[in-house]
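A protein chain is absent from this complex, but the other protein chains hold their places.
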Amino acid sequence: MQEEFNEIFLKYHDIISLGVYGTAIGLILIGLYAVLMKKNLVKIVIGLTIIDAGIHLLFIGIGYINGGTAPIFSPGYEDAAKRMVDPIPQALVLTAIVIGFAVTAVALSLVIRLYKHHHTAKIDQIKSLKW
Amino acid sequence: MNIFFLIILIFFSGAILSFIINRIAPKFSGITTFVTIAVVSFLFFTQVEINSITQFSLGGIQMQFGVNNYTYIFAILVLGLSLLASLFSIKYMQDNDRLGYFYSNFILSIAGMVGIIFSRDFISFFIFWEIMTWSSYLIVIYDGARSSRSGLKYMIFSAIGAYAMLTAIVSIKGSYGTFIISEAIENGAFNFTDHIYIPIMLLVGFAVKAALMPLHVWAPNAYSKSPMSFTAIFSGAMSKMGILGMGLVLASVYSHSTDENAFNVLILRQILGWLGGITAVMATIYALIQTDAKKLLAYSSVAQLGYIIVGLSTGTKLGVMAALFLAIIHAVFKGALFMVAGAVERQVGTTDMTKISGLIRKMPFTFFTALVSIIALAGIPPLGGFVGKWMLYEALITESNNYFLVIVIFFSSTAAFMYSYRFLFGLFLGQEEKEIEHVKEAPVTMIIPMVILALILIVTGVYPGILFEPIAQGMQYLGYSDVNWDMSVLVNVWGEESNMAYINLTIGVVFVVIFIFLTLKNLKGTRYVGTKDISTSGEIPTENENLTFQLDFFKPFQRAAAPLYKRSMDKIWNDLGNALEAIFDFTRRIYTGNGQTYALFVIIFLVILLIFKNTLFTN
Amino acid sequence: MINDKDSQKIVDYIQNFARKQSLFVMAYGTGCGAIEIPATMTSRYDAERFGIRGAATPRQADVLLITGYLATKTLKRVIRVYEQMQEPKYVIGFGSCTINGGMYFDSYNTINALEQYIPVDVYINGCMPRPESVISGFVKLQELIQQGKADNGKKYRENLEWYRTNQKKIIKNWKMPDYNW
Amino acid sequence: MVITPIHYIVVPLIAAFAIPLLSKIHKELFRIVPGIVMFYNIIISFVLMKEVNEVGYISEIIAGWEAPWGINLMITPFSGFLASLISVLGFLIWLYQYRFKKVIDVDEIKSYGILQMMMITGAIGIIITGDIFNLFVFMEIVAITAVSLTSFYRGRDGAEAGFKYLLIGGFASALILLAILILYTQVGTLNMAEIAEKMHTIPLGIKSTILILFIVGFGIEAEMFPLNGWAPDAYSQAPGPTSAAFAGIVVKAGIYGLIRVIYTLFDIEGAFDFLIIAGLVTMIIAEFSAVKQKNLKRMLAYSSIGQMGLVLIAFGIGTKTAVFAALFLMFNHAIIKSLLFMTGSILMYNSKDKTISSIHGIAKNLPFVSIMFAIGAFAIVGLPPFSGFWSKLYVLTAAADKEMIMLIIAILGVSIVEIVYYFRVVNKLYFATDIEHLDIFKPSNNSLIAMGILTITIIVIGFYPDLITGYLHNAADILLDRSSYIDFVLKANVPIQ
Partner (left out) sequence: MEDLGLKIFGAILTTILGFTVGMTYGGIVRKLTARVQNRYGPPFYQNFLDLLKLQVKKTNIAHGFMGHMAPVWIIIAAVTVLLFIPILNGNLWFPNMSFHGDLIFLLYMMVFGSLGMALGAGQSGNPNSAIGVSRGLSQMVGFEIPFVLSLVALMIQYETTSVQELTQIQHETGVWNAISNPFAFLAALFASLGMFRYSPFDIVGAPAELASGPVSEFGGKYLGTMMSGGAIFAFIKLTLYVHLFLGGAGNPDNTGIIATLLGLGVLLIKTFTLYMVPVFYGWINPRYRTEQAIQYFWRWPTALGIIGVIWAVYS
């Protein structure tokens, strides 16, 4: 896995900073940890949100060009076509954020309902459906 | 319209019709069935030309319909028996509910059998095979609580067989490029050299229906739990579909036997023969400890099928002929016997031999049928059963040199006397208990088919040549070229001739002379007494005293043959089933119910794939 | 020809000879007399040389041998056995008890005279009769058979009502099946 | 009005917004309008299917941007087939749930029909889109609506199943998003045709990583083992019509994603073998697990997973016959499993403790439902003359052509297991007992009609499979022709013949 990321890095090494990727991947891993290890439903939902956030950050990072501008042709930015930030990832992220919001909303509503019925928020105690 | 499609159409519309008619007038459901089968029989025997082929395509698969001399034998068997059974069924099923369910499945199962008979490609063969299977399954579970488990067992074993068959069929398509049976044989699908598993898988498939040894455990229950009018067909005709297939496959395997595969063929022959023999023995010894007449007959069916398979396994002229002859005779007498059991069940309410006895005076015609059929079953001259057994022994001794198998078969057939007698004694002889006082003879529509079958047995016994004719022709189709039997003269490999008509004539003359003489003599001064009038050391039996010896009838034999009873196949299969269930129970525990675990699965799966991606995926 | 009187005689003679020479005995060991039967049958006295042989069931038996006193309960069984036998059938009363009750003449539960209940052909008296007497009784029976005088089954059938009345006096709860001869 | 693929998406969306307004006119419109939309979908589907069968591909450009730059909607015979299947099923499911007491009684806010409609729209969207990110969006629509429908009943189990679905579904969306992200960095486009064209430029390592991410992402929706933990819960807890929709529609969309990715986007060797193995494992474990289930719907869910395994196997074999067989299987699975869920749900509503054993002999009270369930069971285990037999036969034939004898034996062995648990249920249905089933929940007539249509389809196709085999053969051929897809979108919009 490292090699591929290295290649990505090489391609974009001049325009992005390691920090963005580091943060993004860090976020994803933190989110994964929360989802897989934490027992509390709310924490799991938070973990999912963090994963989403990490991926969104990664998206933004990929689209970003060092010193890039918005892809808008306005006076003073005639060279925008050359050094503009790729707009598509941003558009995608926007969509993804909306979706993520919806998912979180539904998830939290379910958490509430689960808590109401089970009187607990521990995921390993909510196992009435199994096998 | 093509005659074959017409027949199928009639069958299916008959099935639907009988279902609908049951909603309107339940009485006519059975008559509809009878008429349907009668019409089809009429069409089949008048309109179908032997060796004509109809080609068509369904679902992109080439299919062929047609009847040849070999399948014609089975057509006679199936249609004849089902006609009689459906006639029998009208009164037998009269008082039951859900008749529409019963009769539509009844017709469908016969449609399946007839379809099998005229299918000349594997796919339509398989389709009809499965139609036959599930419709018969539905009839087995017709009785609800009592038969549910047997039905499931039947279906599972049928599925094992059917899928083994399907494996072979698609392998033939894959390896030899055709679904047409004759082409497959030509292309060498049954050469037994390259794809040995193809004929073996097919044989396994057929063996299930023919209730061969390790796969027979469904049969006793399924036979005894379904309504008797159907069991007559079930055991009489449907099991013969397995024989049909086995005969076809074995004949092709044997005829392609060369030096290369000689050893394989020899092994196959021995294994099949011994399996048949062991089936016969085990089924027989289990038959004779049964107390339910239906179950006894069911085990007996399995045993008889064992003989037939032994005959087929020899692959010799006489052996195959014996098998086919026995197949027909078995269909007739077992059909008759199950009808007898059905008649008794209907008139008395039970077939438990510990509860009833002494029906001979109440149901004389039924007894007559039972007696004739039992004589045929036991293989006692002069009825047809003997001719078949005689050929079988001759084949084993003279042609296939399988001497010890003879002993096994003979043991089984001697022990068959025991359960034959048990059946007759249990139902018809012995004390006339008070419970059966009200019992009357079965209605005439039940008597007619039974008596017809009994008469067929007598006729075929005296003139087995009637059956040799079609069988010889059928065997020519299978590749036994010089089968040309005269009426009733049998020849074995040692060149010895036996004239069955001669034997039977002698027996007949002796019979008539002595019978007339002694009957006249003995009748004089004879007083007929009731069954309570027996010498019981001067004691007078009270009304409630049970003087009939019914329980543990063959206890001494059971003790003597205890090792044979120790480990039954049922138990082995049960153990296997339990082991499988444990596995099933284990697998479902993978789904722990914890959402987090599932999430973990996803991540682990992802990681594993990423680790092994280079071995998994290449450009 | 067979209706011819002379030839009938010959036929009768032969038949009676066979009957006489082949006596299947249903030994009803009612009383103490039963002990004498084995002695009669075995090597020392060897009744088989007269064609006398035990029969297992009344159906096969020719001779009903009542050995000794007959309790009222047993009478029922004896009657049934007797009625189940095939004609011609003979009865031998064995020992004094069958004749007049013997030492049990005043017992409340034995019958005194067997003749009252089933027809008896030959009595062998004594208490107990020795095997010699038994054999001589059988020889007497054989003589009767040869003369054609011993067919008491017919007598029983004809006088059934009389016998029944006597029997019913002893057997209070009469539950015997009716034999429709 | 010319019917174009965009109607699939626009009409339901408009309807979804319009329904609350329309319902001011009459309350019943809440329930009727989705039906009308669904029916309109059928019309679209059949028109398009007929057209696409002749021309090969139909592409619609949205918002005037040409294909590589804008979003295009692609109808191939494969997707056309699936779209019509989903439309028809969607309509039948609507017909089934219209007046379905168990839904109406709960449905205070009357959102059920709309959610159902949106789920179906999302599924169709997945199938007809030509843009990979668009596909992701539709998938999320499906996921959210599906979760809502799963937890439709306010009980604790519904919520639990919904949460599990959401959790795993969240993973799916994250992984697919990640895959799209990496893909985008490599080829710089989101159009599937263009991605496919440029696929050979990506280094193998990255390519397989992307593929794995896609496989896991779509595999979750396609119920691949071990990603299918959510499925049994969701299936068993969702309302009856939704279960049917899951089996018939949602899963199909997941499979479509997987197949489109593997067959069209990627040109990787070994993916096919992977599909066979994954399918086999999925099938075996699911069918094994199904045997000892007590809840009928849960059993059907496992069975559904098993069937999906078989579909994956068929796609994995990868020959023309196999793909054709896979399509046929999907068709059969959609109609048969929907029928089974429809009938099974009714049976389960009648079971007091939600177990199979408590519906002994219910055939007496529910004759039609029982017989339809039996026919469905017969069909799904592949008994002729029902349609299930043919698909199984074609799969086996495809396997036999490659001489994969062990695979054949495995498939058939598992089929025996299938027979065991299905026939156990059929036995129970026709089990004569004295138990009186009081308070029977009987399906309304429209439900019966919906189920009857499916049953008749099963029988008719069983007797005469040629009705659809021609179209499916064509679809299979074109699905396998990867380059024509690329050429059609990118070069001249010339339909290939």
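For clarity, chains are labelled A, B, C and D in written order, and residue numbers in each chain start from 1.
FYI, a contact is a pair of C-beta atoms (placed from the backbone, for glycine too) under 8 Å apart; a residue touches a chain by one contact, two chains touch by 3 or more.
A quick note: this is a predicted structure, and the numbers were derived from the prediction, not measured.
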Partners of the unshown chain among those that are drawn: B, C
Sole contact to the chain not displayed, among B:415, B:436, B:450 or B:472: B:415
Which of B:13, B:519 or B:614 contacts the chain that the document leaves out: B:519
Per the touch definition above, residue among B:234, B:254 or B:390 touching the missing chain: B:390
Option touching the unshown chain, where B:271, B:560 or B:576 are the choices: B:560
Interface residues of chain C (partner: the chain not displayed): 14-15, 17-19, 21-22, 24, 42-43, 46, 48-51, 53-54, 56-62, 85-88, 153, 181
Touching residues (missing chain, whole complex) on chain B: 358, 360-361, 364, 371, 375, 378-381, 386, 389-390, 393-394, 397-398, 403-404, 406-407, 410-411, 414-415, 417-418, 420-421, 424-425, 429-432, 490, 492, 494, 496-499, 502-503, 506-507, 510-511, 514-515, 518-519, 521-523, 525-536, 547-549, 553-554, 556-557, 559-561
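Methods note: only the chains that are shown with their structure count from here on.
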Chain pair with the higher count of C-beta pairs in contact (A-D, B-D): B-D
Chain C and chain D: spacing of chain centres that average the CA atoms, whole Å: 96
Whole-Å gap between the CA centroids of chain A and chain B: 68
Overlap residues in chain B, where contacts from two or more other chains coincide: 588, 591, 593, 595-596, 599, 603, 610
Contacts with 2+ other chains: residues of chain C: none
Residues of chain A that touch chain B when the two form their complex: 1, 32, 35-36, 39, 44, 123-124, 126-131
Of all residues in chain B, those that touch chain A in their complex: 588-589, 591-596, 599-600, 603, 610
Parts of chain B lying in touch with chain C, wherever the complex brings them together: 527, 529, 532-533, 535, 537-540
